[in-house]
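Working notes, structure below.
A single protein chain has been omitted; all remaining protein chains appear in their positions.
Let's look at chain A:
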Amino acid sequence: MTLHVRNPGPLTTVQDRGRPGLAHLGVPRAGPLDRPAADLANRLLGNDPAAAVLELTLGGLELTSDRGVWVVLTGAPAPVEISGTVRRHAHAEWLAAGDVLRIGRPSSGVRSYLAVAGGVDVEPVLGSRSTDTLAWVGPPRVEAGSALPVGDSEGRPAPHDTPRPPAPGPLRVHPGPRADWFAAGALDALCATAYGVGAASNRIGLRLEGPPLERVRTGELASEGMVLGAVQVPPDGRPVVFLADHPPTGGYPVLAVVEPADLWQCAQLRPGETVRFRRA
């Protein structure tokens, strides 16, 4: 079975659980930015939790299938239409052979997840079907004309238990390894400020705008390993939260690290929206 993409929207990529364990070779981990939403999509179809889904950036995807298949959209609530009929968000829907699935622009949030029963079955690269947008390891980004193979599935979807989605709130932060590069109280300043989400934010990092964080040490930090959720502060003092496609090493000091369970929110913040931090 194959999905035929007519329009990928602004950016659509294939994502599974990523390829952790290769940072020492310079390979980003990749994987869905909103992991709970991607997991929910697979659960609603009874897929293997490791099945690959499509990550849509501001919707805009249009595709057909050469055979009937169950599909579901989770994450940012974008309108779902199948051959002109409105369908539900976070609900398994039948896409008949030849019908056109259209995902509109979400009313809020940024990233939606489209799962298909059986999972997107593109060829894995280094053990994962995720596309990383920093080094472009993995399958190519989805384009108009892309043909995406779908794995085998059986019968109607049998949803796994579907827990309540996590609630949004301030991003909890732990002190980072280089907090001593900043003025005393820099972590408190981070937590006392409402930051604007910068337009250059992407799968690599959430770029924040606000009063610059003051460094007390100048000079260069020797490049060192970076973790998911690291709040890195370049010389301009404006923090960047490292997301799934972050470079495995970096040379700017890390003031704080975002609690992993809160990172999904970074996937859904739009440029111009505000974000707050609080101590974990």
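Operating definition for what follows: a contact is a pair of C-beta atoms (placed from the backbone, for glycine too) under 8 Å apart; a residue touches a chain by one contact, two chains touch by 3 or more; residues count from 1.
The rule we apply is simple: contacts and distances are computed from a predicted model.
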Given the choices "Iron(III) transport system substrate-binding protein", "Sensor histidine kinase inhibitor, KipI family", "ATP synthase subunit a" or "Aspartyl/glutamyl-tRNA(Asn/Gln) amidotransferase subunit B", state the protein name listed in UniProt for the chain not shown. "Sensor histidine kinase inhibitor, KipI family"
Just to verify: which one of A:T2, A:T162 or A:S223 makes contact with the chain not shown? A:S223
Sole contact to the chain not displayed, among A:H4, A:H174, A:R238 or A:R278: A:H174
Which listed residue, A:A50, A:A97, A:A135 or A:A184, touches the chain dropped from view? A:A135
Where chain A meets the left-out chain, the residues are 20-27, 125-126, 135, 137, 174-178, 222-227, 229-230, 247-249, 254, 257-260, 280
